[in-house]
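Quick one: structure below, then a few questions.
Now for chain A:
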Amino acid sequence: MNTKNIVTPGQRLGFAQDYVAGPGTYVRGNLLYASVVGMKRVSKQTAEGETLVLTVSREKQQSAIPEVCSLVSKVIRITPKEAVVSIMVVDNSPCKEDFQGIIRQQDVRATERDKVKIHESFRPGDIIRAEVISLGDARSYYLSTAKNELGVIYAQSIEGAAMIPISWQEMQCTKTKAIELRKCAKPF
Partner candidate 1 sequence: MVKEFESSINEKDFILQGIKEGLRLDNRDIYDFRQLGITFGPDYGRSEVTLGNTRVLAKVSCEVMRPYQDRPAEGMITLSTEMSPMAFPSVEPGRPSEEEILVSRILEKAIKRSRAIDTEGLCIVANEKVWSIRVDIHFLDHDGNIIDAACIAAISALAHFRRPDITVIGEEVTIHSIEQRNPVPLSIHHMPICVTFAFFENGEYVVVDPTLQEEQIRQGDMTMTLNIHKEICALSKAGGTPLKMETIINCSQIATTKAKWITEQIQAALDAEKSKK
Partner candidate 2 sequence: MSSRLELIGPQGLRTDGRRFNELRNMNCKPSVLSQADGSAYIEQGNTKCLAAVYGPREARTKAQVLHNRANINVEISLAPFSMEERKKRSKSDKRILEIASAVKQTFEPIIMTELYARSQIDIYLQILQFDGGTVQICINAATLAIIDAGIPMKDYVCACSAGCIDDEPVLDLNHLEESNTPELTVALLPKNDKITLLQMESRLHIDKFQQVMEMAAKGCKEIHTVLDKAVRENIKDLLKKSSI
Partner candidate 3 sequence: MAGDRRRIQGPEVTVAPIIIKSSDKGKIQLTDANGQRRDGRNLEDIRPIFLKTGLISQANGSAYIELRRTKIACGVYGPRQTKIPSFSGKGNLNCEIKFTPFSCLKRRQPYRDAQEKELSQLVFEALAPSIRLDLLPKSTIDIYISVLENDGMASCFAAAITCASVAVADAGIEMLDQVAACSASYIDGDIYMDSDLVEEQRESGSLVLSYMPSLNEVTHILQSGEVEVSLTTQAIEQCTDTCSKIYSVMNHSLLESVKNRIQ
């Protein structure tokens, strides 16, 4: 790997009109600067006249913070109105320390929102995939599972065994074959 491509924050990378500023860079005045330590990369030109995207990929990942994207989190506690979760992975990069999020009753699924019962959707200890819909209040991010591919991805039955999804709102225990209710994520 060419060490010449390693850049440090504040380093000038070129003129703003020549490139599109990708992640790890920013524009100030008419210049493009690096904002993290890492490798400078320029996207390959695919079409004629397309502006190249310049990115600096981080040499070391910053501890991730939630943004509007999909994430993985663990249910901590539930109330009739909401499920409190702790956000563990944001967009495939793990958070060093957990952030707190809330899935409100109306954000569990897309249809028949008024009939949602939290305890028939999530249980404490479930691992779920969700997405951030808002920065939320002072304490928590607001999350939603109102999409087919979002919902519980791993859960244990009362017996303590792992469960497999059998429909979008049911899971079955591998040991006792008991069926429990969950809002399941559609497997990829």
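The candidates were selected such that all candidates are chains of the complex that A comes from, given by their letters.
Everything below uses one rule, namely that a contact is a pair of C-beta atoms (placed from the backbone, for glycine too) under 8 Å apart; a residue touches a chain by one contact, two chains touch by 3 or more; residues count from 1.
Please read these numbers as outputs of a predicted model, since none were measured by experiment.
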{"item": "In-complex contact of chain A, chosen from 1, 2 or 3", "value": "3"}
{"item": "Residues of chain A defined as touching candidate 3 within the complex", "value": "1, 3, 6, 8-12, 24, 26, 28, 33, 35-38, 58-63, 65, 95-100, 135-139, 141"}
